[in-house]
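Omission of a single protein chain aside, the complex is shown with its protein chains in their original locations.
Note that the chains are named A and B in the order they appear, and that numbering of residues resets to 1 at the start of each chain.
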Amino acid sequence: MKKHSKGYAKKTQKNENSNVFLSPSKGQIAISFNWIFVIIVGAVFLTFFFSIISSQTKSSDQKVSATIAKQFETILGTTSQQPGTFKTYRTSPIELNFFCDANRAISYYAIKDYPAGYTTYDVMFTPQKMQGTSMFTWTQEWNYPFSVTNFLYVTNKFQMFIVYDPGDFGSSKVSTLLEDFPSNLTVYRMNETKFPSSIVNDDVYTYVFFDSQLDDIDSVFGPENIITEKAQIVIIEPDLISNIFKSGTVYFLTGEEYDDYLRLKNNLASFDSSPYFGKASLYGAMFSGEKQNYDCNMDKAFKRLDMMNTINMYRVENAIPDISPVTNCFFLYNGSSVVQDGLKQILGNISEELENGFLGLDKDRFIHSVELLEDKNSRVSFESRCPGLY
Amino acid sequence: MRLFSDNKKFSNQKAQIQMGETIFIVIFIILIIVFGLVFFSKAEGETIRDKQKQFRELDTITSAQYVASLTELKCSSYGAEDLSCFDKIKIKAFTNMTQNNWDLVGEYYVNKLGPADIRIEELYPNPQNWTIYNYTGTFDDPVNIYSGRQTQIPVALLNPITKEKAFGVLYLTLFDRII
Partner (left out) sequence: MKNKNTRAQKKDYFFGGSFFKEKKAQLEIIGLVFIVILVSMAMLFYLSYSVSKKDKQLYKQYADNELGASYASVFTKMSICGTEMNKLLEDCITTRRIVCEGGLDSCETVNKTILYLLDSTLDLWDESYGFTIRWTDDPRIEGYTDGTWQNSGENSYYFDDEKWVYTRRNCTDETTGIKRPPGLSPIPVGTTGDTISVEVGMCAQ
């Protein structure tokens, strides 16, 4: 007999003594069960860990969005209080979308598609969409005629401003327009010999022309030189040539509308337009580049103007009892048959004109009342012991 | 015929013991991981609470800066504004406005300041005080009035007619909303 190992002998003995069907299957079953067990446990572990990873990823995304939203809120809150400041912020790659609708009084910004914060009372002129890892903010105080609020302009390096600067007498207006513009912003000055032939990677480009330049531009540049794809065109028509910032009208055209304007020689008045009041307001039109955003934010600004006007009315009411009634100061405040309207009456007139907000404003009447107020306040400042309104 | 010999019985027992060991180890590891996750989530909770506290303190700084720079209250000397200076007539006007015209201005300041109590106190020469803003929530916007944290800022109070400046303090107390 062959000599086998003990184990084999035992096995053989096993086979001889036990059920023929059980012994081979038992081993296989044991192995199968082992594998089944391993697979089940493995699947449980994997499911468990994948669910943790997925929930952590989601909560991490939300955390990042919440942190960015809070940072942005703090930036808005602190930057908007410091007029004249220009700041650059580096962020993680984000996509910001800005939405403002004056008719429905809704205004918010969203990070990707998640609404992150409401800007119901913040006057912010921005492009509709902003992507990237950096952000510029610039603040300008809006006075009309007293300090009303700070305007915040938000942009990034992908927004380019293109102005027509012929280099002659006409360029003084352009220089005046851009004198306060921060140097970090991308501004391209085009003329007969220099024009943007192609712009790569810039998401938004805003052409800014004066109405008096349009004929020159038309004769020098054909439609093929003006890049109309993805372009916004802002045309400024100041009321006074000597002071382009005081007041005027801005026209907003898309690239296609500008093409039509050049081809068909349409009247400018047929395009979307809005009034502007003051430097900060004009800059707002440039940064918005389109009517809806501009009108919506100016409506917010005018609501704030209405509030400040009401406060000034209360201020005048509270000051009058402390002013000696026989002085010129009293008449300048309270009005009289000789001085006619005092500060009290003029502020009341402005309040009536602001009842319909920016969208329903009578521009000429409003400008006239503001000029009266400026005049009255400057006369008050020359009187002794007579507090100026602003 | 015996189904299992002693040897087989021992082998089975050994296999069962080994399986038992494996199961025990797996359970133990899962328990460790679970405990780890519990601790981690508690730590995360602490981090979130800290972040919340940090945000609240940021809010206090932002609100204090905002109030101190309010054009509605600041002194103005024909365009040149004086920091740390409030105009007394503007303070009275602002107080009147928030008390009598809350419909016009309330929503705006609640949006900017939230639930808060803002008081200006003149210490010298004529002690007096004004509560210029007080919003402690509504039924739809409940506020925890016991969560107040106060900041004080010294301010000069100018009488624009006599041009005299008094020593005053701005007290700003912020409250937390109940979420």
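Here is the rule we go by: a residue touches a chain if its C-beta (ideal position, glycine included) is under 8 Å from a C-beta of that chain, and two chains touch if they have at least 3 such contacts.
Just so we're clear, the structure is a prediction, and the values are computed from it rather than from any experiment.
Shown chains touched by the missing chain in the whole complex: B.
Between the chain not shown and the residues B:Leu104, B:Leu123, B:Ile145 or B:Ile161, the one that touches is B:Leu123.
Residues 5-7, 9-10, 14, 21, 25, 28-29, 32, 35-36, 39-40, 43, 46-47, 50, 53-54, 57, 61, 64, 83-85, 123-125, 151-156, 164-169 of subunit B touch the missing chain (whole complex, contact as defined above).
Just so we're on the same page, only the chains that are shown with their structure count from here on.
Separating the centre of subunit A from that of subunit B, both taken as means of CA atoms, is a distance of 26 Å.
Listing the residues of subunit A that touch subunit B in their complex gives 10, 13-14, 17-19, 22, 30, 41, 52, 70, 74, 77-78, 81, 120-121, 146-149, 303-304, 306-308, 310-312, 314-315, 317-319, 322-323, 381, 385-388, 390. On the side of subunit B, the complex with subunit A involves touching residues 1-5, 7-8, 15, 26, 37, 55, 58, 62, 65-66, 69, 71-72, 76-79, 81, 87, 89-90, 92-94, 96-97, 101, 104-105, 108, 111-112, 160-162.
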